[in-house]
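A single protein chain has been removed from this complex, and every other one stays in its place.
Presenting subunit A:
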Amino acid sequence: MRVADNLNSALHELLEHDPDVYLLGEDIADPYGGAFKITKGLSTRFPGRVLSTPISEGGIAGVAGGLALTGDKAIVEIMFGDFVALAFDQIVNFASKSVAMYGKSLPLRMVVRCPTGGGRGYGPTHSQSPHKHFIGIPGLSLYEVSPFHDNRAVLREMFARQEPCILFEDKVLYTRHMYDAGELFKWDVDRDVARVYLDDPAAADCVIIAPGGMAHRAMAAMRGLLLEHEVNCLLLVPSRIHPFDLDPVIPHVARAGAAVVCEDGPGGAGWGAEVAHRLHTALWGRLARPVGTVHARDCIIPAAPHLEKEILVQESTIRQTVLEVLGG
């Protein structure tokens, strides 16, 4: 099953089993079914609750907040993650703050889905990974779709948090298969974190921490490192990237003494820096080298494939960084 199909069936299931769930977004209705076809079939089955909206990202995020305020559960699809900038006020100033600013906890079940990332040649305004702009906002949880996490469970968990959540969906994942770590590697899930490894997660020379959208690039790097450099890596893929529960991660990094954190956006003041800092704090003295960070170059994302490739993280970037961290 492709990741897109998993997401689509997760949405079908959710709307089917819970009459309080709404889905709002631009061009999400049938027969079009959304820019990335994630919402196919939904408006036909649930006409009053799956609403194709005007081009009003801020407005629909606000409508979702209003639905959530009444106890409903609302999902918003932002057509391209870049446009979530237009919903920033509703997400940050209304939904996230309202969870706490009225003196008692106000449950708001609301998920903003954002297709993110490049690799498709859409150019600077349709390729961004806007994660860093939403990191560290009280009352807001960030998730990323991964090929190892069932989106049914992920959506359920987000609603159970009773606070607004953003679900980043790396566009390159949509056509990938779920639950496929390739022939070389095994995978399992420990708490929130999917682990991809050769035979034994405790035998890794280096731990790679990457959100779902980078999993395939990370696995390709692991394969090359193993076959060409005899370096054994463990890949950890969290579902919730912020706040990020490091508990399942710490023992692995402590054992290996080396770690690399990957993200798709430009580096600095972002997720990678945050995770690296927390690892340094937790494991000071036990790391052979500073935690390595892999990120896009600090630049807008060009459209032409050859230019885009120069900016975005490639398998080779990850491989190189692992070797550097291991002192090679």
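Annotations for the structure displayed:
Note that a contact is a pair of C-beta atoms (placed from the backbone, for glycine too) under 8 Å apart; a residue touches a chain by one contact, two chains touch by 3 or more; residues count from 1.
To be clear about the criterion, contacts and distances are computed from a predicted model.
One chain of this complex is left out of the view, and of "Cytochrome c oxidase subunit 1", "ABC transporter ATP-binding protein", "glutamate synthase (NADPH)" or "Dehydrogenase", the protein name its UniProt record gives is "Dehydrogenase".
From the options A:G41, A:G59, A:P124 or A:G224, the residue with contact to the unseen chain in the full assembly is A:G59. When the omitted chain is restored, the residue from A:F94, A:F134, A:Y174 or A:W187 that touches it is A:F94.
Of the candidate positions A:P31, A:G48 or A:G285, contact with the unshown chain belongs to A:G48. Interface residues of subunit A with the unshown chain, by the touch rule above, are 22, 48-49, 51, 53-54, 56, 58-70, 72, 74, 89-90, 93-94, 98-106, 138-139, 243.
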